[in-house]
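Every protein chain of the complex appears in place save one, which is left out.
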Amino acid sequence: MNTGIWNYWVVVFLMMAGLYVVMAKRNYVKKLMGLSIFQVSVIMLYVSMGKVTGGTAPIYVLDGGTPAEGIVYSNALPHVLMLTAIVVGVATTAVGLGLIVRVREAYGSVEEDVVTEQDRAAEAAEARDFAEAGP
Amino acid sequence: MKEQLPVLVVVVPLLTAPLLVLLRAPAAVRILSLLAAAASTAAAVTLALTVEAPISYHLGGWPPPIGIEYRVTQATAFVLALVTTIATFSLLLGARGTRSEVTNGRTHLFYAAFLLCLAGLLGMVVTGDAFNVFVFLEISSLSTYALVAMGRRRRAFTAALNYLILGTIGGTFVLIGIGLLFQMTGTLNALDIARHMTQAEVGGTRTVQVAFAFLVVGFGIKLAVFPLHQWLPNAYAESPSAVSSFLAGTATKVIYFQTMRALLVLFGASYVFGTLRFGLFLGVLSLLGMFAGSLAAIYQTSLKRLLAYSSIGQVGYLTLALSFGSEAGTYAGLLHMGAHAITKTALFVVAAAIVSGVGTDRIDALAGLGKRLPLCAFAFVLGGLGLIGVPGTAGFVSKWALLEAALADGHLGYAAALLLSSLLAVVYVWRVVEVMYFRQPPPDAPAARGLRGYDWGALGPALVLMVASILLGVWSSPITGYVRTAATQLFRGGL
Amino acid sequence: MNASTAIVAALLTPLAGALLVALTGRRPNVRETMTALASLATLAWVLWLVPAVALEGNRPELVLARDMLPGVDLAFQVEPLGLLYALVATVLWPVTSAYAVGYMRGHHETHQTRFFVCFALAIFAALGIAFAANLGTLFLFYEVLTLSTYPLVTHQQTDEAKRAGRVYLGILLTTSVCLLLLAIAWTATTAGTLDFRPGGILRGHIPAASVPLLLGLYAYGCGKAALMPLHRWLPNAMVAPTPVSALLHAVAVVKAGVFAILKVVVYVFGLDLLRETGGSQWLMWVAAFTILMGSFIAFTKDNLKARLAYSTIAQLAYIVLGAALATPDGILGGGLHIATHAVGKITLFFCAGAILVASHKKNISEMDGLGRAMPLTMGAFFVGSLSIIGVPPMGGSWSKWMLALGAADGHAIFIGVLMLSSLLNIGYLIPIPIRAFFFDPKPEHAHGHGSAAHAHGEAPLLCVVPLCITAAGCLALFFFADQIVDLLRPLVEG
Amino acid sequence: MNLVFGAAAMGLLVTMALAMFRATVGPSAYDRISALNAFGTKTVLLIAVLGFLSGRPEWLDLALVYGLCNFVGTLAVLRFSKYGSLAKDELASAEDEP
Partner (left out) sequence: MELLITVTLFAFLIWMAVVIGRQRDLFSASMLTGIFSLICAGLFTVMDAVDVAFTEAAVGAGISTVLFLATLALTDERERRPEHTPLAAIGVVALTGAALVYGTLDMPAYGDPSAPVHTGVARHYMERSWDEIGLPNIVTGVLASYRGFDTFGELGVIFTAGIGVSLLLSAGTPELTPGAPPPPPKSRAPYVREMPILRTVSKALMPYILLFALYVQAHGDFGPGGGFQAGVIFTAALILYGLIWGPSAVEAFARRRLVERATAVGLLIYGGVGVTTLTLGHSFLDYSALSPEHPQHGQHWGIFVVELGVGITVSAVMLVIYYVFASRPKKDVSPMRQPLPLLGGACVGDVSTEDAEADS
């Protein structure tokens, strides 16, 4: 059964939805949510590569201690790769959230605009200090 | 034991990191991490000196493409030696520099993250497996995010966070690219992919074109190629000195090497430069990056930020070399990668020495440094000359190679642009030099100090690197000969 | 001892001198002794090389590092032109050092240690340029020279000095990096080598149409030659202390530029190639233009050092003209002019410095009657002027003569340029000694500096003796010009 | 047999859609919490049904994990919505310590 490539288009849509959230939203928590959507969609891309029509999960169906004949399995390799990718995703999310907590503690906000504004103000203040202290 | 060296280079730092977590005692942690880096360096240098034919190491005992393969060629060995050496120097610096920058009680974590980052970078270099590149890319990236956030100012957090977001997008793009390649070839081994790529039903597909685009953009983000460079200045400027010197010398270099391999090995030069005509596009981007980076560097108010923008300009040189799509270009790129790694690391280390002497890296605050810390100022001048590419420094040797590569392909315009942009380097380096030597030191600044007044933990490594750069500048033949054979091999798709 | 050792020694002695000077900086007398010793030792090494090159026709070689760049060694070779340039530099170094000691102390300059260190480094670089066996080595030392003289130019560390330093570094580095390096790279890719070889290396490798372009890259790439319109750094660099100006304008820096051009013309292009293709035609006109414009501008300058600076620009263009003519006599004349102009111009600068030290006067209009207080200085000035103008029995006359001979073969119009320029030289140089000896001091200037105008006599002895020596040198060159030409003869033969 | 499982799956999908609708429109946090919980339960069931559909019922493990995670997630959400924090400590709150 040939079902075409529509699934990849859906995956592409999901990826782009995630990417859009990352790029367009100014809230860091939201950005990370977008990032995890993006990553999960990529996992979806790989996993859908591994599907074989009419196949079953890549765990041998045992028949008296040996694999039964004539059973079609889906591809295990993308699954293996994506286990790693999931781990990478959650690791990134954890570190990112840790950073967000620190940003919030240091700036009082997790909005990119507010943070940037404060940085600018701090920079200007620093430059002013130097202008006053210097010759 | 010798045949195990390829994996030991990576595994030694990777397994020392958990040991550090178990040890915890700061002094022991410092020594052990330095030892690990040194051991890794020794392994890498041994490899570099002995490798002739490519070494294929089968991890898990499974031959490629079934299992993961480590491949050591002259090119990879060169990069390995470079990265490990710079890591060792940065750790020497870290031994003193980080004490004030990382709160005690977390020293072991800091060093563990450092070694993990190193292991990640090394793993990317030595692996011959596309997906393994992604895994180790993420190890190095994640630890980098945490390390960058250890900077002294709160801006380090936002720098790290923005780096994390962009870096993850980049990493995910790479993952997409690898996935698409995997889908069309059914394999993950780089050489195996390259073999499939020559078949028309693979190499001619649109999927492969898109895979190429995603890999290039993904690596481009991590490499800070011109329009994708936004994360770099803050990340370099705000991170602790040991980290910025390490990153500046290694991270972008390793990614550059990955890009080279992606273009030359994975897809093949004829596909990239012939079928896709990617050279012109990359060349134009490189030129923009060279000028934009250097111009921005001129207007910076902080020393580390200036160096960071200069790195963006230098990345332009690197990609320009690649864009020629020629053997000479590959050679020039590899060489400039090495030269710039040494020079930029040295400069960041000098910046660290200056920061520990002056307390800030604001350029305004460096007035009269030529009198206050003459050795630091002098070291900066030496490094700056290397950055400009004045003859007698390693930077000149590589710039010469770039020029030759440009002229050999008849790109007179590129050659002229290259030279023009190195004038911008003169401007930003000399701006700092003038502040150091021509402005009167603030009245309350301490007068010239004796040799004890320096942060030798930082200045020592810096001077060693400077001397190395100058030695390579006047006697480059051992390195250039080595790199040339490495480049030849790499350009022909050998991995 | 063989010649290679002498080359190494000649190169290392100034370097060691710089180090010793730096180390003994706390005790000025020891420091100055170090400079003196280093300069004399260097001179001895170079003189030791002379017989082998001049009489036996040897070309001593030395490879310091193989493959500094791929295919380019860090190598040295002593050939006549380089030897001449090295001789000029090393002979004048002890003299300049002695003068510098007097000047710096008399003028109460600061940072004297840095000054003498950089001075020694500059000589080191000049020797490296002189002995360079290929374009790569030459470029290396060319840049070292630029960088080591930068602290000298900006010695005063005033805003004016900083500006001058920017222009200095800006022009010299820009041209060398953008043009010279490009030219060298171009040469390397077309000729496949960068070695200096008699007869040139480009012949047969380069299309005739590219010759003028490449020559232009070289001519303007050697920014130190101060060809118009890239001459601006030279008058700007006048903010430096006078010994530096002497070094810049007579010995090391500017001569390095024209020396490099001569060397490139002789050993890279080869005279035949230039003559066959006519690729240097345009350069003659540029040189002629520079000669005349430089002289005209010199006329308008009241500041003595500025006037001398523009005079230098014009005189350098003589040498470029000689090179561009690409005739044997032109080359010989150009080479000879390196020596004669060096001695003449250094005399003039020494005098300017001595005047400054003794009377604190910079402008020509203030110098009326100065000859009575400083007869030796102004006498030497007169001698130097005659040499620059080219009046027998001064050395300068021979080099102009040779240049004119070179132009006679097909480019007679440039003889006219030379004559016109000589007239201009007379116009802007001779009035100075005349005013000094025959005019009465202007009262307002006497009051301007208080009673000091009458109180001062000659400058310190360490200033006056060197300028007398160089003035005598101008005279001596008239009689030894033949030997120099003989030395250079192999350049144009074979 | 498959028909029964198929119909069950369809029914589950419909209920999932309903739960999602509630999660989407809210309006209150508690609506969403219960929607999340309901959705989790439906997923557990769907996995179970899928196992039978594809003839590999041995993956009921999977459904168990879902049930567990759903429980933990819901609890966390509830706690968050009530106390605004996951950190309130029953034994010794962080603020009390020196």
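Chains here go by letter, A, B, C and D, matching the order in which they are written, and residues are numbered from 1 within each.
Convention: a residue touches a chain if its C-beta (ideal position, glycine included) is under 8 Å from a C-beta of that chain, and two chains touch if they have at least 3 such contacts.
In this text, all values refer to a predicted model and were calculated from it rather than measured experimentally.
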Checklist line | Missing chain: touched chains present in the view | finding: A, B, D
Notebook entry, point to check: Which listed residue (B:V135, B:I255 or B:V390) would be found touching the missing chain in the intact complex?
Noted result: B:V135
Margin query: Which candidate, B:A365, B:V390 or B:L463, sits in contact with the chain we can't see?
Written below: B:A365
Notebook entry, point to check: Of the listed residues B:A149, B:A194, B:L463 or B:L490, which contacts the missing chain in the full complex?
Noted result: B:A149
Next item on the list: List the residues of chain B that touch the chain left out of this view.
Entry: 4, 7, 11, 14-15, 17-19, 21-22, 57-62, 65-68, 100-103, 105-106, 109-110, 112-113, 116, 119-120, 123, 129, 131-132, 135-136, 138-139, 142-143, 145-147, 149-150, 152-154, 176, 180, 182-189, 192, 196, 202, 205-211, 213-214, 356, 358-360, 362, 365
Item checked: Absent-chain interface as seen on chain D, which is shown -> 2, 6, 9-10, 13, 16-17, 20, 23-24, 26, 29, 32-33, 35-36, 39-40, 43, 46-47, 50, 53-54, 58-59, 61-62, 64-66, 68-73, 75-77, 79-98
Notebook entry, point to check: For chain A, which residues touch the unseen chain?
Noted result: 1-10, 12-21, 23-27, 29-30, 33-34, 36-37, 40, 43-44, 47-60, 62, 66-67, 72-84, 86-95, 97-102, 104-111, 113-114, 118, 121-122, 125-126, 129-130, 133
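One rule holds for everything that comes next: only the chains that are shown with their structure count from here on.
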Item checked: Which of A-D and B-C has more C-beta contact pairs -> B-C
Notebook entry, point to check: Taking each chain's centre as its mean C-alpha position, how far apart are chain A and chain D in Å?
Noted result: 22
Note to self: Which residues of chain C touch chain B once you look at their complex with the stated criterion?
What the structure shows: 64-70, 74, 136, 139-140, 143-144, 147, 154, 157, 162, 165-166, 169-170, 173-174, 177-178, 181-182, 185-186, 188-189
Margin query: With touch defined as at the start, can you tell me which chain A residues reach chain D in the complex?
Written below: 56-57, 59, 61
Next item on the list: Using the touch rule from the top, collect the residues of chain D that touch chain A in their complex.
Entry: 54-56, 59
